[in-house]
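Of the protein chains in this complex, all but one are displayed in their positions.
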Amino acid sequence: MAKKYELNEIEVWDGNTAVSHALRQARIDVVAAYPITPSTPIVQNYSKFLADGYIDGEFIMVESEHSAMSGCVAAGAAGARTATATSSQGFALMVEVLYQASGMRIPVVLTVADRALAAPLNVNGDHSDMYLGRDAGWINLCAYNPQEAYDLTLMAFKIAEDLDVRLPAMVHQDGFICSHTAQNVRPLSDAEAAKFVGEYKPVNSMLDISNPVTHGVQTEEDWHFEHKARQHNDLMNSKNVIKRVFDEFKTLTNREYNLVDNYKLEDADIAIVAIGTTVESARIAADKLRDEGIKAGVLGIRVLRPFPFEEIVNALSNVKAIATMDRSAPGGTFGMLFNEISGAMIGSGKSPIILNYIYGLGGRDTTIEQLIEIYRQLDDCARSNQRKYPLQQFIGLRGPKLSFF
Amino acid sequence: MAKDIKDLGWNELIPGAALFSFSEPVEDVTEVAIDERPYSPTNSHEYSVGDWRVEKPVFNRDYCIDCQFCWVFCPDISIISRDKKMIGVDYEHCKGCGICVEVCPTNPKSLLMFPEHLENEEALAKWPAKEAKK
Amino acid sequence: MTKKIRNLKELSLSNDRYEGANLMCPGCAHNIIVREVLNATDDPVVVANATGCLEVCTAVYPKTSWDTSWIHIGFENAAVAIAAVQTTYETLKKQGRLPKAAQKLADEGRDIKFVAFGGDGGTYDIGFQSLSGAFERGHNFMYVCLDNEVYANTGGQRSSSTPIGASTTTSPAGAVSYGEKMMKKSIVEIMADHGAPYVAQVSPSKWKDMIKKVQKGYEAKGPVFINAMSACTTEWRFASEDTIAVSDLGVDSCMWPLYEIINERDEHGIIYRTKLNITYRPKNKIPVEEYLAAQPRFKHLFKPENRHIIDLLQKAVDIRWENLQRREEAGV
Partner (left out) sequence: MLEIRWHSRAGQGAVTGAKGLADVVANTGKYVQAFAFYGSAKRGAAMTAYNRVDDKPILNHEKYMRPDYVLVIDPALTYTADITANEKEDTKYIITTHLSKDELIKSQPKLENKDVYVVDCMKISLDTIGRAIPNAPMLGALIKVSGMFDLEYFQNAMKRVLSKFPQKIIDANMAAIERAYNEVK
């Protein structure tokens, strides 16, 4: 029986430490993992907890991220609660198996310290890996600070393992900017956390030898479409379970989570839409604009998948100009948020001015000053009801200004 | 399963496309003979590949010594053997590869390939005599 | 619990856990191997399968040919998949959370046996990293390579198991080529060098030898590697009824020698002795040519300009056979 870990009411934890404690408290049966910057400390801490007697389950230090995710999928099929952590190139190596996990409906929890993708090689934070996995059929939860990384990791198990969901879930945090930044975190006690997450409920376990099960079949044109439709349907409907778990968590901790994180949007004329730590920095910028009488707000994407279509449209319905902030090289088109926010607004008959800002690649600092400048451009557009700037701009870039359309 | 599988809509599928071998629990499958198992409709045992054959093996009890070579080398679990005795060929699962005939050591062979359309009685009537040692 | 199998009649009492009406080619050796592996024990078995012929032909929705739990994830991860399933078994057993039926059999000393099947593509090539990692970590499972020396599932491309001189779809024989240029990779020795307690090469045609080795594999503590010759009627291009005959030619020519390597380990896992045993000695070691002649994939080697490859193969086989005997004698 695992030892109880004594925690303070307030801990000063970086995002990785926070996540590793959430994994410890979730009483995972099998963690299969491979180290990669900046998520490495998560698995290091986890193995230290194991070495010190705080964990009952098993830790398999495998030889690649591909094997890490494969091990989690197989252990999950065998009836284990499983989780792992990764970043960047490791995430890329996992991608094949991410699709297997969701298609086989194994509720693996993957904690991601988001990082740029090579080439050129870069160990710092951006959302390239998150964007690479966004169509993999996983639930995607996004944290902006260490407290949220901890909270969302605990909630991820409860959401993913719900019998109406049974889909894998990722918890994202910005590499270094969150994963290596220590801030105040209020943890749950081990007992509270375990009670909240609950006992693991195996479904179609391979080890139930009286009822042999075949996992990972082949389906061809006669069946593949129906299975993918079922999977998509269940992912779309997982919204209800996510909301329920957010509510239960609020009852327990008084910390509130929503599918989208709205900041001063009720009366906003202009808004920044972002993911990750930038959501919080943007609130500071919004407040500075509000000091000048400009009605600025921030929409943070808390749940990237399933995509919170109605919530986004509701929150932005009266906004005149929107900045969609993509921290990933767009690779020949607009950033993902631009496309998806535009689609959501147009699909609901709205036509605000929407601009796309590519920022912060490879950990490039994103300053309050830059965010203020984005609001000023939005304000300019909103006042004149005219799009006065290119649709896509790169910000914080050395050299001549880069923009398109 | 009440409905035939092929009539199921996307909303009726088992998430993850898991398939089950049996329709009720079988505590120790090695204790339960093939004829007595509660196969699920999704077990390939419930299907037939008999139409793959061009020729079929016909079994002649008269010459069989129950050596079980045909049983062990059959790739398709189509040699029916019970209590160490060879009983016959499962034509639902036999693909007509002919291995059983090749490995049969008796003289004449107790399994021989015949055209698919020929009745087994006719085949047995045509059984060749013992071959002289070469 | 080791099943007593003194003769074929006793083996034939086994209730198969692998089903017909799968979609494998008529005469496929994979099926024969799978049956022998599963029927060698009465303990519960759980299987992982790499992508390949066996996988795509036995689990095509909505049909399964497995009467035992089975998982397929990808081409390159069968070893880690079975290792993780086995790890789950260990931890749930320790925590007292095994499903009832598994717990009951475990109490009777009949722990689940964990087996992975992969073709030579999934084993020698794309799955080698996962396999090597799982062996290094020492998980308790048996990996069975269904070695048909070619990517049969995708239409007959060469693998690192393809023998020199074979014509495949990516190393075809032609006006200026005798086919595959490389010697076959020595997977058995490579796996033995991981320190695995038991490694063996088998042929399904020598059923008794094979069953005995598989049983030793089930008994061993740690990762076990079995390399099974899987004569492929489609890609080796022989008639479907000749699977067993061609396999025997492979064994009797010593192209496919039957042997085992045992790393005897103390309680700390230190190997204090490595033993190699040749488990089958052909009464008459037939020329390699006879084995090659039975398979049209080697047909072009009989042209005068390619005969030197036959000589080369014979030489390689003779040297290897000699070396195996020397290792056996020396007890290393």
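We call the chains A, B and C, going by the order they appear; numbering starts again at 1 in every chain.
Heads up, the rule we're going with is that a residue touches a chain if its C-beta (ideal position, glycine included) is under 8 Å from a C-beta of that chain, and two chains touch if they have at least 3 such contacts.
Keep in mind that what you see is a predicted model, and the values were worked out from it rather than measured.
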Interface partners of the hidden chain - shown chains only, full complex considered: A
Residue in contact with the excluded chain [from A:43, A:85, A:160 or A:177]: A:177
Hidden partner chain, touching residue among A:39, A:153, A:281 or A:377: A:281
Among A:118, A:191, A:368 or A:397, residue touching the chain not depicted: A:368
Contact set of subunit A toward the excluded chain (per top definition): 8, 10-12, 14, 123-124, 174, 176-178, 180-184, 277-278, 280-281, 283-284, 365-369
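The rule we apply is simple: only the chains that are shown with their structure count from here on.
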Which of A-C and A-B has more C-beta contact pairs: A-C
Separation of mean Cα positions, subunit C and subunit B [Å, integer]: 24
Between subunit B and subunit A, distance of the C-alpha-averaged centres to the nearest whole Å: 52
Inter-centroid spacing, subunit C versus subunit A (mean Cα positions, whole Å): 43
Contacts with 2+ other chains: residues of subunit C: 44, 59, 61-62, 64, 66-68, 101, 105
Overlap residues in subunit B, where contacts from two or more other chains coincide: 17, 19-22, 25, 27, 29
Sites on subunit A touched by subunit B in the complex: 103-106, 166, 204, 209-215, 217, 219, 223, 225-227, 229-231, 233-234
Subunit A-facing residues of subunit C, complex: 44, 46, 48, 55-56, 59-62, 64, 66-74, 76-77, 80-85, 87-92, 94-95, 98-102, 105, 112, 129-130, 132-133, 136-137
Complex contact set, residues of subunit B against subunit C: 5-6, 17, 19-22, 25, 27-34, 37, 42-49, 52, 66-69, 71-78, 81, 83-84, 90, 92-99, 101-103
